[in-house]
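A single protein chain has been omitted from the complex, and every remaining protein chain is retained in its original position.
For chain A:
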Amino acid sequence: MSPMKLCVPGEFILCSTDDCIPGTGVYMRHGYIFSSLAGYVLKKNEGEELPVISVVRETETQLLPDVGAIVTCKVTSINPRFAKVHILYVGSTPLKDRFRGTIRKEDVRATEKDKVETYKSFRPGDIVLAKVISLGDVQSNYLLTTAENELGVVVAHSEAGAQMVPINWCEMQCPRTHTKEFRKVARVQPEYLHA
């Protein structure tokens, strides 16, 4: 169970499929097991016939956002076509690195998709609950959506700097200046709201 040795992607692990079962971080070619990550080789004895070989980056595996997961993210920049976000939490576990996500204009709402204005839905600095719809390819970021009642802006600050209070699903109000601003507000379940 203790980490055995370091390996790099493409390195041949001294095992063939007759001796071990491939786990995560490895792939099989011509009946032999090769590593696909740079990290430590872990050999675990499951208690069944063959041990499981896997390669891990660090001693704990990191939780990665998967398709359909609810993530908490922070808006970094907006554009008439999409909003760029940094993913901070997956479910309720914080991430060590910040992954990048994109919320396209047509994924902000479920209804009236062509009338959406990103400036009236999000602003830079807002904390947003979103769902992952696609992992994206090599260069693009995670694709997220807020097209549900429970998804959208949770925490937002007004232009005066105070934290705003939601009024309805598309407006929030600043308690200091009493000005209303447009956001796509999430309907948080009452049991999750702290006093």
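The rule is short, and it goes like this: contacts are C-beta pairs under 8 Å (C-beta built on N, C-alpha and C of every residue); 3 or more make two chains touch, one makes a residue touch a chain; residues count from 1.
Note that contacts and distances are computed from a predicted model.
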{"item": "Hidden chain of the complex, named as in its UniProt record, picked from \"Exosome complex component RRP40\", \"Sister chromatid cohesion protein Dcc1\", \"Large ribosomal subunit protein bL17m\" or \"Phospholipid-transporting ATPase\"", "value": "\"Exosome complex component RRP40\""}
{"item": "Among A:Leu50, A:Ala160 or A:Val188, the residue in touch with the chain that has been omitted", "value": "A:Ala160"}
{"item": "Sole contact to the chain not displayed, among A:Asn79, A:Ser134, A:Asn149 or A:Gln163", "value": "A:Asn79"}
{"item": "Interface with the unshown chain - residue positions in chain A", "value": "77-80, 118-119, 123-124, 160, 176-178"}
